[in-house]
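The structure that follows is given in the form of structure tokens.
Complex shown without one protein chain; remaining protein chains in place.
Chain nomenclature is as follows: A, B and C, assigned in order of appearance, with residue numbering initiated at 1 for each chain independently.
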Amino acid sequence: MAISEVNRDALVEGEKAPWNSNEMMTIAAARTLKDGMICFVGIGIPSTASILAKATHAPNLVLIYESGTVNTDPKTLPLSIGDPELANRALTVVSMPEIFNYWLQPGRIDVGFLGAAQIDRYANINTTVIGESYEKPKVRLPGAGGATEIAGACKEVIIVLKQTTRTFVSEIDFITSVGFGDGPGAREKNGLIGGGPRYVITDLGILEPDPESKELVLTSIHPGVTLEQIRENTGWDLKVAANLVTTSAPTSSELERVRALVATSSRKKS
Amino acid sequence: MAISEVNRDALVEGEKAPWNSNEMMTIAAARTLKDGMICFVGIGIPSTASILAKATHAPNLVLIYESGTVNTDPKTLPLSIGDPELANRALTVVSMPEIFNYWLQPGRIDVGFLGAAQIDRYANINTTVIGESYEKPKVRLPGAGGATEIAGACKEVIIVLKQTTRTFVSEIDFITSVGFGDGPGAREKNGLIGGGPRYVITDLGILEPDPESKELVLTSIHPGVTLEQIRENTGWDLKVAANLVTTSAPTSSELERVRALVATSSRKKS
Amino acid sequence: MSKFVTLESAISAHLHDGDTVALEGFTHLIPFAAGQEIIRQRKKDLTAIRLTPDLLYDQLIGAGCVKKLVFSWGGNPGVGSLHRFRDAYQNAWPRPLEIEEHTHAGMTNRYLAGASGMPFAVLRGYFGTDLVENTTNIATIDSPFTDEKILAVAAINPDVTIVHAQQADRNGNVMAWGIIGSSREAVFAAKKVIVTVEEIVDSFEPRFNSVIYPEALITSISLAPRGAWPSYASGYYDRDNDAYIAWDEISKERESFTRWLDDEVYGKRVQDLTPVGMGR
Partner (left out) sequence: MSKFVTLESAISAHLHDGDTVALEGFTHLIPFAAGQEIIRQRKKDLTAIRLTPDLLYDQLIGAGCVKKLVFSWGGNPGVGSLHRFRDAYQNAWPRPLEIEEHTHAGMTNRYLAGASGMPFAVLRGYFGTDLVENTTNIATIDSPFTDEKILAVAAINPDVTIVHAQQADRNGNVMAWGIIGSSREAVFAAKKVIVTVEEIVDSFEPRFNSVIYPEALITSISLAPRGAWPSYASGYYDRDNDAYIAWDEISKERESFTRWLDDEVYGKRVQDLTPVGMGR
């Protein structure tokens, strides 16, 4: 039985864990960022995770937002991709043609950080429509924004989303941004110069593409979550790494920092 | 017999005129500029003429140089296309992609001002090589610079050069910038969106393209110059307008201003 | 004739039913005052172009001004959906809405092509996505120098581009600073440019990340203090994130939206702020 979203925060040995699943997801995402990387950041959890990383282990992370803010150092969580905090604390602010053509397109960005509404086993993502018809969708989502070309050009891509059978589906309703297409060779065929997804980080675990088949493989499971629960929340027959590990639990310092950050948000949640 | 360059300054009724031929050429060029025009300016006489026009009858002339200085208002003659005077007195300074792609290419410029080493009857101009071989030229000239696309895209083009059989030739050695190509339809065939040359202003007179044939026609003759002298200084059988007029002599105010300007030049001549 | 006019005159004189119009500004400097004046003047059949429709176009769409939306990201940033956009697209209320959808990189390059007087611009993008089959104004070209296929996107040249900026000087030049998005390209691409500004100044001071629009590019300038609210104008006021969050409630139902329209748009009149001695 799939765990419902509401009880994901009470999984550790039958007791309420000292963190919630959003916090675990955010902290796991932050840990993937290495100091000195140039990071193209989307709004929401990607932003929280990047700001957290810069405030902790990666002070020289270069944060770039599609609004044109280059090497910004926000101390509060932005609500939008162009909040005053991002502009005021940036080294420089440039136009969107410069961000997309001069920074993103040539493959200058080390890591791109994306969210998604749906993802498939090849880490292709949908942020456009839910439902089979593009013209008559069940739900109209915001669309591509910067995601398509971020997915195409960054040296690596990290995708963050909650894992349920609604989000982890065997066939996504619309390919908005390409992960590994239909498998090996698909990125090259489409002229995508970046390396593609490196990690998919969910509230339950961490998935990575198999180096050969490019299919997502579960490589890490968050503390308190069972493999069975993860399988039940995945819309395909999920592959699991032979050396599956358990994600290190959030440290108290990580938790403190992420909570302090989230408290600065206009929405008061990450 | 062609008049030599040295005695061009002493033509008016056998006496030394109170102006020299460079001054006449500069003043005649300045007069073609209308107030409020956006003018793309090259260095040398084009620059002197534009600054003169802005200082006299066209105070709202918008001067743009390929160095990126937009709406500049120089009070001294620049030696180069990017002198401090041009940058310091500009409304704004932009990059060369912006100047060439956003200002020039879309046909936003009213008038482009060019010099030339050679010109033909269709006002095609050469600033690249003298001599029949491109690889082994007799004289290697500077090349195109901004001229090719200025000639292509401006609503109209004004060309300023001294008139001799070396400069007004039946066939130029290299087409650096297109006037009217080989006649009617040539600009359209080459996708040139601008109107092409409107005036060719020399030290002897003013030529304009025939509306039908596009061949240059002498329409005005500077005071003190004879038609015969102009013919002798043209390398083809020059057409002359039925209503040929004499250029108005420089006024004392025009002369005063042009001399004051030239006195500010590092080279002390225009 | 002076370019300084009231916002009411500017919209009335320069924006016509059926026009293609781009109101640009990315998160920052979004021309809300101008958008609401378009609603008040009940303009219709507009093709409305903008990377991020945002609350601005949610309002225009809900008010029935828009026939077609050309965009690349249609959400309420950090909050959720644009309910009026969804209701128009999915339920044709208050009128059917056509859409043409791109990516940010595609849209910014479409403006760039328009600004450059080119029929198209080239980029790496779209290939491998379902956008290729579901949108127009894109094409594939072979690179003449390398063995690659490249995406071409068609130029956008709006009939009218509307932007908000911090300052105009008395000669009609305009200065904006901070996040500029694709505004410069949208301005250069347009046939006519309507600008609203926070303030009119004698001369500009140097600023980081400033853009100056020379007078020659601009059709009209109107004074509209707080004209970007609830977005922001760097140096004047900050983004009103609470207003963005509140919009979710206002826009959720047709009734609450209609009430907002009546109270906040139709029930108000744009203030005549034409500076003394400037035009009229």
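As a working rule, a contact is a pair of C-beta atoms (placed from the backbone, for glycine too) under 8 Å apart; a residue touches a chain by one contact, two chains touch by 3 or more.
Predicted, not measured: the structure shown is a model, and the values here were computed from it.
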{"item": "Selected residue (touches chain absent from view) among C:Gly18, C:Pro96, C:Pro119 or C:Gly267", "value": "C:Pro119"}
{"item": "Among B:Thr148, B:Thr202 or B:Thr247, the residue in touch with the chain that has been omitted", "value": "B:Thr148"}
{"item": "Given A:Thr32, A:Asn101, A:Ser220 or A:Thr247, the one touching the chain that is not displayed", "value": "A:Asn101"}
{"item": "Touching residues (missing chain, whole complex) on subunit A", "value": "38, 62, 70-71, 91-92, 101-102, 105-108, 153, 193"}
{"item": "Missing-partner contacts on subunit C, residue numbers", "value": "116-124, 137, 139-141, 143-146, 148, 150, 152, 154-155, 204-208, 210"}
{"item": "Hidden partner chain, residues of subunit B it touches", "value": "43-44, 66-69, 78-84, 86-88, 92-97, 100-101, 104-105, 128, 134, 136-137, 140-149, 152-153, 174-178, 181, 186-187, 189-193, 266-267"}
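Assume only the chains that are shown with their structure count from here on.
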{"item": "Shortest chain-hopping distance from subunit A out to subunit B", "value": "2"}
{"item": "Averaged-CA centre spacing for the pair subunit B and subunit A, given as whole angstrom", "value": "59"}
{"item": "Subunit A and subunit C, separation of their C-alpha mean positions in angstrom", "value": "29"}
{"item": "Subunit B-subunit C separation of Cα centroids, rounded to whole Å", "value": "41"}
{"item": "Residues of subunit A touching at least two other chains", "value": "none"}
{"item": "Overlap residues in subunit C, where contacts from two or more other chains coincide", "value": "185"}
